[in-house]
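For this view, one protein chain was removed and the others were kept in their places.
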Amino acid sequence: MAVIPVLKIGDCLLVSIQVDMHDRLALELQDDLTNRIVTERARGVMIDISALEIVDSFIGRMLNNIAAMSRVLDAVTVVVGMRPAVAITLVELGLSLTGVRTALNVDKGLALIRKAIDDPGSALGRREA
Amino acid sequence: MAEEHATMIPQLLAEHEQTLLRDWMESQKKSGALRGGQVSEAELADNSRRLLAGLRGGAATGQFEDITTPVWDQSRTVLEEISRSRATLGLTPAETATFVFSLKEPLFALLREKVGKDPDRLAHEIWVATSLLDKLGLYTVEAFQKTREDIIARQQQELLELSTPVVRLWEGVLALPLIGTLDSARTQIVMESLLEEIVTSGAEIAIIDITGVPTVDTLVAQHLIKTVAAARLMGADCIISGIRPQIAQTIVHLGLELGVVSKATMADAFALALRRLGKAVVDRAPTPQEL
Partner (left out) sequence: MTQGARLVVEKHETVAVRSSDDVVRVRQAVRARSIEAGFGIVDQTKLVTAASEIARNTVDYGGGGTLVIEIVREGARRGVQLTFSDNGPGIADLKVAMTDGYTTGGGLGLGLSGAKRLSNEFSIESTPGKGTTVTLARWKL
């Protein structure tokens, strides 16, 4: 049974989605992440979707759920590495990623999380997708 | 509706193909088909041979009314190719249709030779032949039009791509000056260009300047909002600049919500972008080398 690895970098959790997920895997990831945020006392969650060729409404809902749950646990969620074709399709699909911050890559994502955690009042800290 | 009276055309085409081809080439050369020099004799011979072969195949079924049916596929394909190549050579649709109509002369001559003694029969055969060749000739005109439309569409596409450059104003700041109307086809190109540049440059701010966009209505606003949303998903914030006073009024009247900061000029937008990046422009005396 495949499990998506979750890494810890400082007070952040990093998830890199490499496979074309089916529904059960996506739900397992949601659960796993939520547990880990609590057990590791994470302040940030970074989801790297650079390997995802499509993001449909199910994956979109998963991302929204993760963001919502981490917010309740006072953690910031950043999605990084969205492919241009995926971004264009998402916009056309009409799916809005509420409460999800976005950055171009892992580096910028970490910087964004840092800013959001350290300086939550700033404009950058508040910016959401 | 199938042809009710028997016609000898299928038989003629099958038995006298070589004669017809020879006579047709003679007739075309005499009427100056090769005069312009765009079409070589070898090519004309090849076109003629292939069309005759297609005609023979289609006519063999005895069905002359509807040239859109599969038996006429080969003929139509030959005509499409000829139309296309002649369109690109700059020949007129009339010249291309004339190619088809010019087959009438040798065909009618052959018919007169075979059934000239029977006026009713001759009239009938000429009618069948002429209505078939008319249909095919008109088809070349349609195919010609289609080719021209395709060329225009391709040029429009290239024009679209050329007219949406994405400029790196500063490290981390992109500018997208839009010229002309923003329809959905244009918006797709704009989004693709902008997002690709965001990936290559790593820019986090994109200034979309709409000075050159004549009108902003609900649709245009939707396209802008989509573009901004797509850039946001790639981690870049947009600033819209070039808002003319009339545009500002329209936006308010229509109750449009762009969802981003908008500025009157690109200069203002650029100044804002620099501030966001924590950069400042200072006064200092230029050095002797700079003067």
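Chains here go by letter, A and B, matching the order in which they are written, and residues are numbered from 1 within each.
Convention: a residue touches a chain if its C-beta (ideal position, glycine included) is under 8 Å from a C-beta of that chain, and two chains touch if they have at least 3 such contacts.
Every value quoted in this text rests on a predicted model; they were computed, and no experiment measured them.
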Chains shown that the absent chain touches, full complex: A, B
Listed residues B:76, B:124 or B:263, member touching the removed chain: B:76
Contacting the left-out chain in the complete assembly, out of B:33, B:87 or B:143: B:143
Absent-chain contact - pick from A:9, A:54, A:73 or A:111: A:54
Hidden-chain contact residue, picked from the options B:67, B:133 or B:198: B:67
Interface with the unshown chain - residue positions in chain A: 20-24, 53-58, 61, 64, 83-86, 88-89, 92-96, 98
For chain B, the residues touching the chain missing from this view: 67-68, 76, 80, 139, 142-143, 146, 150, 188, 192
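Going forward, only the chains that are shown with their structure count from here on.
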Centre-to-centre distance between chain B and chain A (centres being mean Cα positions), rounded to whole Å: 43
Contact footprint of chain A on chain B as seen in their complex: 188, 191-192, 195-196, 198-199, 202, 204, 226, 229-230, 232-237, 276
Residues on chain A engaged by chain B in the complex (per definition of touch): 80, 82, 84, 86-88, 90-92, 96-97, 102-105, 108, 112, 123, 127, 129
